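Of the protein chains in this complex, all but one are displayed in their positions.
What follows is subunit A.
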Amino acid sequence: MGIIALIFSLIFVLIPIVLSKTLNLGLEKDTMIAVIRSIIQLFIVGYILKFVFDAESIIYIFLMVAVMIIAATLNARKKGAAIKGITWKIAVTLIFIEVLTQSILLGFNITPHTAQYIIPISGMMVGNGMVLAILFLNRFIAETEAHQDKAELILSLGGTPKQAVHIQLMTSIKASMIPTIESQKTIGLVQLPGMMSGQIIAGASPVQAVQFQLLVLFLLLTTASITSVMLGFLSYPTLFNKRMQLARSK
């Protein structure tokens, strides 16, 4: 696709802006910001990737992945501001996921040991881990607030902090994993997964694209479960103090 084609593709930006203007939706400014940001960000990423792929240096791969993890952490931590030390908890979780998935992929030679594979897959894992972290934290904070009386009851009867939040923790872990599992049940029936579509458009054989997509889906299952479970078990102790009291009682 050439530059001329890309310029024509801006028609698809004009349509929502015109609609927003005629219907007074007031979304013109946000749409423009979104368009400009995506153009700048993706081009920067594109050139950086080209540079990293050409350089063939492990250091750049490390740097790229580190930047991804930092960005994902900073984004997700806003949802967990109520939990002490949430930043490093999310970071540790994402690093763990990255190390685990890449060790298996590279260790068993499932994917080639090149930046071209490592970086996009890492991006998908870290990005998905971030979404899962946000889903989990939203739910967990809501659950613990809604069931504070039950947590206090269990503490008052001589239960431990872990027992006091066990149900809330399990509910939140489960709830945050469900979208990942459910979306995989209908995958391909309505909409082709974005990555698979991309590969097919770029000329890969559909069967090869499917194989690769399956690998990614399985990886996402691991990411989803590890993010929720690990973040959950790192987070719940901060809701209590050393005397096994609800920490809100400052």
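The criterion applied here is as follows: contacts are C-beta pairs under 8 Å (C-beta built on N, C-alpha and C of every residue); 3 or more make two chains touch, one makes a residue touch a chain; residues count from 1.
Basically, contacts and distances are computed from a predicted model.
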Hidden subunit of the complex - UniProt protein name among "Serine/threonine-protein kinase RsbT", "Hydrogenase maturation factor HypA", "Sigma-B regulation protein RsbU (Phosphoserine phosphatase)" or "ABC transporter ATP-binding protein YjkB": "ABC transporter ATP-binding protein YjkB"
Hidden-chain contact residue, picked from the options A:9, A:103, A:163 or A:183: A:163
Which residue of A:99, A:170 or A:244 touches the chain not shown here: A:244
Full-complex contact with the absent chain, from A:76, A:141 or A:155: A:155
Absent chain, residues of subunit A that touch it: 149-150, 152-160, 163, 167, 243-246, 249-250
